[in-house]
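Missing here is one protein chain; the remaining ones are kept as they sit in the complex.
Right after this comes chain A.
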Amino acid sequence: MTMPAGGPGSVFSQIAHSATASFSEYLARTAPELLPGARGAVSGGVQVPAGAVPHATTIVAMTFAGGVLMAGDRRATMGNVIASRHIEKVFPADQYSVLGIAGTAGIALDVTRLFQVELEHYEKIEGTLLSLEGKANRLGAMIQGNLGLAMQGLAVVPLFAGYDTDRREGRLFSYDITGGRYEEQEHHSVGSGSVFARGSLKKLWKPNLDEAAVVRVAVEALYDAADDDSATGGPDAVRQVWPVVYTVNAAGARRIPEAELAATSEAVIASRTIAGREA
């Protein structure tokens, strides 16, 4: 009556099936109601109006000498209303990778939290870090899981960046709402202000910039995005609210301290004030 050792229904396959190193797979099996958006699934193809829920906006990411940088502005909007001036949209995913989110803020924040636990869970169960490609694929699978909600107007579009410890370089990945994963070269941007940020990056970004220079490029790109996109917030010198910037290199992910960002942002504002250009 015994099944062949590796066959379906054998003891081995039962054990292998239950022993998953993926936290989201485990949740889907044991507590699917905890997955992002699971409780809110609207039936009957109802469209959620664009101005009904907060939306996160522009994220820029770019490579630099020995690593990769990601930066996000601090604004969330609901239609024409500013929903938040302090929202953070760039997060460390683990020691060697960061994640930025654009789209429906509530679901995006849940996806981020799940992704962070996913990576940590794998590390604890397996005793080793997931490869950068592996992390990028897991994120794609999670975004694909949100496709139903995306079709109802609650899309989440992340940007993923990390340091590849095997190849010893920083790499960027962008996604579409179906979970499609695309590796980007040099730099990339997502969100409502991405078109303007991208134009800015094309002129300002150069290969092998150092960390300080690349932080400046990121702040400039976000400034340009905020200049032309009403949903993107520029550096706020009155409230002292600056973009969130993370760099990742061989030493790991590091959040650029507020003081450094204040100095860079004020320098950008000052140089543009001096230039006195109208458009």
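Just so we're on the same page, contacts are C-beta pairs under 8 Å (C-beta built on N, C-alpha and C of every residue); 3 or more make two chains touch, one makes a residue touch a chain; residues count from 1.
Operating definition for what follows: contacts and distances are computed from a predicted model.
Engineer: Select, from "Anti-sigma factor antagonist", "Proteasome subunit alpha", "4Fe-4S binding protein" or "Nickel import system permease protein NikB", the UniProt-recorded name of the complex's unshown chain.
Structural biologist: The record for the missing subunit names the protein "Proteasome subunit alpha".
Engineer: Which residue from A:A83, A:I125 or A:A141 sits in contact with the chain not drawn here?
Structural biologist: With A:A83, A:I125 or A:A141 as choices, the missing chain is touched by A:I125.
Engineer: Please pick, from A:L114, A:L154 or A:V190, the residue that touches the omitted chain in the full complex.
Structural biologist: Only one listed residue reaches the unshown chain, and that is A:L114.
Engineer: For the chain left out of this view, which of A:A31, A:A52, A:I82 or A:A263 touches it?
Structural biologist: A:A31
Engineer: Taking the full complex into account, what residues of chain A touch the chain not shown?
Structural biologist: Looking at chain A, the ones touching the missing chain are residues 19, 23, 26-27, 30-31, 34, 113-114, 117, 120-121, 124-125, 127.
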